[in-house]
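Working notes, structure below.
The other protein chains are all here in position, but one chain of the complex has been omitted.
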Amino acid sequence: MTAAAIRLRRMVSSDHPLPWLAPLIAMLVVFTVYPLIYNIWLSFHEYAPFKRSLVYVGWENWAQLMADERFWASLSVTFTYFFVVLTVELVLGMLLALLLDSDEPGFGLLRALLTLTLVVPPAITGMMFLLIQDPEFGVLSYLLERIGVIDSTTPILATGSTALFGVMLADIWQWTPFMVLIFLAGLRSLPPEPYEAAMLDGASGLQVFRRITLPLMSKVIAVAVLIRGIDLFRVFDYVFVMTSGGPGTATYTVSLYAWQQTFSFIKWGYGATISLVTLALILLIANLFIWRAKVRW
Amino acid sequence: MREQDRKRYLADLTDRYVKRRIGRRDFMRAAGKLGLGLGALGLSRPFGGNFIRTAEAADLKPSDEVLAWVKDVSKPFAGTTLKLATESTPPSNAINSQLKPYFEQASGMTVEIEVLPLEQVLQKMTLDIASQLGTYDLYYIDQSWAASVSRDVFDPREQLAGKPELAMPDYNIDDFLPALVDGIAKYEDRWVGVPYDIPIFIMMYRRDIYEEMGFSAPKSLDEYLTQARAITKEKGPDMYGATGQMKSGHYSLECDWTAWLWGHGGSIFNADEKFTGNDERGLEAMAYWDELYKTMPPGVTGWTWDGQGQSVAQGVAATMMSWGEFFPYFDDPSATKVSGLMEAVRCPPPKHPLRTVEQTGFGEIPGVGHQGGSSLAVSKNSKHPDAAWIFMQWATSFDTQVLITALGGGTGPTRESVYDDPRIIANRRVGPGTTRHLDVVRETIANDMGSEPDLPQWAELSNDTIPVRLGKYFAGDYGSAKEAMDDIARAVDKIVAG
Partner (left out) sequence: MVQSNATRTLRILLAWAVVLLFVFPLYYWVTVAFKDAREIFDTPPNVWIFSPTMKNFEEVFGISFGFVTQREVLPGGGNFYMAPRLWDSIVIAVLSTALAVAISTVAAYALSRLPFRGRHHFVAWVLSTRMMPPVAVAIPMFFIYKDFGLLDTYTGVILIHALMNLPLAVLLLKSFFDDIPQEIDESAVIDGASRWLIFRRVILPMAKGGIAATAVLCFIFSWTEFLFVLTLTQTGLKTVPVVSSSFVTSTGTAWGNMAALGAAAMVPAFIFILLVQRQLVRGLTLGSLKQ
C-alpha cells in the first residue's frame, strides 16, 4: 500500500460524523424526543378543570381508549382513507408521470403547471373543495350532476357513503402531483440499456413497463409510499375544514379525534394517549414496510 | 335633478337628520320626493356605498366626554398592550377596524385583537386559562362556555364597586338588557363579564315570494311548515320554502334542534338534570323537523349558518328561522340578491307551552328565539387587569355600542338605550348594515329568548355529543327518531354524570 493511500485511509476514518450531525440531533431531541416523553407522561394524567391543573390518573386514559368505540371507528376511517388515497395517488401519479415523461415542446410547462397544486395550503384547499362541492352553489357538484354521477338530493359531503370520497378528492388533487414529481425523478434517472434491449426484442409498451420500468422503479415507489403514507395517516386539515368528521362519524379520523379531545374538550391526557397510539401504529407499519420493501439509505 | 346632485342632496339631508336638525317625518318626506321610498334607498350599488359613508362618517365618532374620561383615567397605564382573542363578529370587527384608534390615541395603550373562528377562540382561551399565562387580558366568552370559565374572570359588578376611581361615569351597568344578563353573562350568582353581542333566532322571509303566494308571516309553527311546503312544491328546485344549518358534528346543528325542541314545549334537561330530548315533546319536535327538512335545499346537511345564510342571500331559500345577525347582510346589494326583499318578524309562537326554568335543569331557558350571545370579561390571569377593565368599559359603553351598531353592520345591541338612539334609527333604511330588523330583535330578546343550559360539560355536549348523533340521524344511520334520541340521552347522561 502506498503512503498516500495509508494517509488517505487514516484521514477518512478519523472523520468522526458527530460534529456534522450534532445540530440535527440537537434539534430533533429538543423538538421530538422531549414532546414524546412529555406525551407519555401526559397520558397518565388528565387536566382537571376545577383544579386548573393536571392530576395523575394512572392507566385510566388507556383503559378508556380500549373501550372507546369512537376511537376505533376513527381508526377504521383513517385506515380506509390511508389505503384508498395512497392507492389512487400511486396509480394516478405513475400514469401521469409516464404520460409527462417526454421532451415534446410544452411538456416542461405542463409539469410546472401540475406542481401548482402543491403551493396551496391544505387548509385553503379544504375550503376550495368545500365550495366547489357545495350541493347548491358548487361547480363540481353541478358538473357531476349534469353528467349524472350524483343526483341533487345526495350532497357529496353530507351523505354518509360519499363524504369520505369528497374529502379524499381534495387530498388526491393536491398530492398526486407530488407523486408525479417523485416518479418523474425516478423515470429520468433510469439507465437506458434495458430499454434499448427491449426495443430490439420488439416488446410492447405494456410489457416494457411491467418487465423493466416497474422493477427498476420499485425503490422509488417504496420511498414515495413511505413519505406519503406517513402524512396520510395523520390527515387533519381537509377533514377539519370540510366535514368536521361528519356526517355522524363517517369522516372522523384519528388526528381530528385527538385534536378535538385536546383542544375542544381540554382532555389533554386522553388526547396524548390517542396521539401515542397513532404514533405507535405509524412506526409499526412504516418499519414493517421498510423491512419488507428492503428500503435502504 | 341630475344623479350627482340627487345623491349630494340626499347625503346632506341624511346628515341633517342624523344630527337631529330635522325630524324623522320631514326626512322621510324629503327622501320620498327624491323618488326614494324607504324600500328603495340604497338599492343601486355605488349609490348604496356613498349613502352610508356620507351619512355616517360625519357624525359617527366617539363622544368627546367619553374620550376625555379614557384619557384621564388611563394615565398610569400609558404604554400598556392589551390582547383579546375574539370571534369575527360585527362588534369585534367594528372595534378592530374603526374604533380602536380613538381609544388607543386617548389612552396611550395598544390594543391587539386576534380575530378567529369560534372554535379557535375557545382553543386559545382554554390554553391561556390552563397555563395561567395571562397572554390575553380580556376573554370573549360564548354563552355556552360561561360555566367553565366563570372562575377565571372578574365579575364586573365587583370591579365597579371595588375600583370607583376607574369606573366610567354613566357606565350604567343596569342598562344591559336583563334577559341577556340572565342568559349570557350570569352563571350561578356571578356575572361572567357583560353581554357583548347577541345573535338571536328571528324569522326572516322574502316579502315578494310571500306576497306572490298570498301568505302572511306565519302565526304558528304548523303554518310555517305549510307555507314552506307550498313554496318548495311550487318553486322547487330553484327555490325552497325553508333552510337550515344542519352540518353534522357542528354546533349550528344543535342550535337548530333546540329551536324546534323548545318550540314544541320540550327541553334538553329536566329538573333532575337528565336528558329529556327523547320524551313525547322531544319526539314531536323531531317529527316536525323531519317534515320541515323535506322542504329545505338538499345541501342543508352540509351547511353551518354560513351556507344557511348564503342560501337565503342568493335567493335559494325563501325563509330562515335563524340568527338575526344575517339580516343587515341580506340588505347589502353588493353581496346578495335579496336586498330590500327581506322582512323580519318574531318567530312563530311555541306549539305547546314552554317549560319553565324550574322544570328544566342547569338554568336552561326554553324559548323559540335561540340566543347565541357572548360576553366580554377581564381575565384573572391578566397582568394589567385595571387597564383591561378601562378598555372593557369603553368597549361596552353606550357610546361605543351605538357606533358599533351603526358602523359594524346592524348587530343586535345588548344595551336597552342603544335601540332608541337616533343614529341607530336613522339606519333603518335598505342597505348594508341596516337596523330595520332591530325592533324584532329587541322584542325577541324580551319575549321569546331561549338560552342553553349552563354546565361545564356543555361545550362538549353542544359541539360533539348532540350534533354528531343528530348528523347520524339525518344521514339515516338510525332506525327512528326515537332510537336516535335515546342514544343521545344515554351519551349525554353519561357525560353529565362524569
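Per-chain residue numbering starts at 1, and chain names A and B are given in the order in which the chains are listed.
Assume contacts are C-beta pairs under 8 Å (C-beta built on N, C-alpha and C of every residue); 3 or more make two chains touch, one makes a residue touch a chain.
Keep in mind it's a predicted model, so treat the numbers as computed, not measured.
Which of A:A63, A:L118, A:V149 or A:L288 touches the hidden chain is settled by the complete complex: it is A:L118.
Contact between chain A and the unshown chain involves residues 4, 7-8, 11-12, 15-17, 20-21, 23-24, 27-28, 31-32, 34-36, 38-39, 42, 96, 99-100, 102, 104, 106-108, 110-124, 127-129, 131-132, 136-140, 142, 173, 176-177, 181-182, 184-186, 188-189, 199, 205, 208, 219-220, 222-223, 226-227, 230, 233-234, 236-237, 254-255, 258-259, 262-263, 268, 271-272, 275-276, 278-279, 282-283, 286-287, 290, 295-297.
Chain B meets the missing chain through residues 46, 49-50, 52-53, 57, 83, 85, 87-90, 92-94, 96-98, 112-118, 120, 123-124, 127, 131, 133, 135-136, 199, 238, 305-306, 309-310, 313-314, 316, 323, 325-326, 328-329, 332, 334-337, 407-410, 432-433.
Methods note: only the chains that are shown with their structure count from here on.
Chain B has its Cα centroid 40 Å from the Cα centroid of chain A. Those residues of chain A that touch chain B in the complex are listed here as 47, 49, 52, 134-137, 152-155, 157-160, 243-250, 252, 260, 263-266, 268. The part of chain B that touches chain A in the complex is made up of residues 119, 122-123, 126-127, 129-130, 132, 148, 152, 237, 247-250, 297-299, 301-302, 307, 310-311, 314, 316, 456, 459-460, 463-464, 468-469, 471-472, 474-477.
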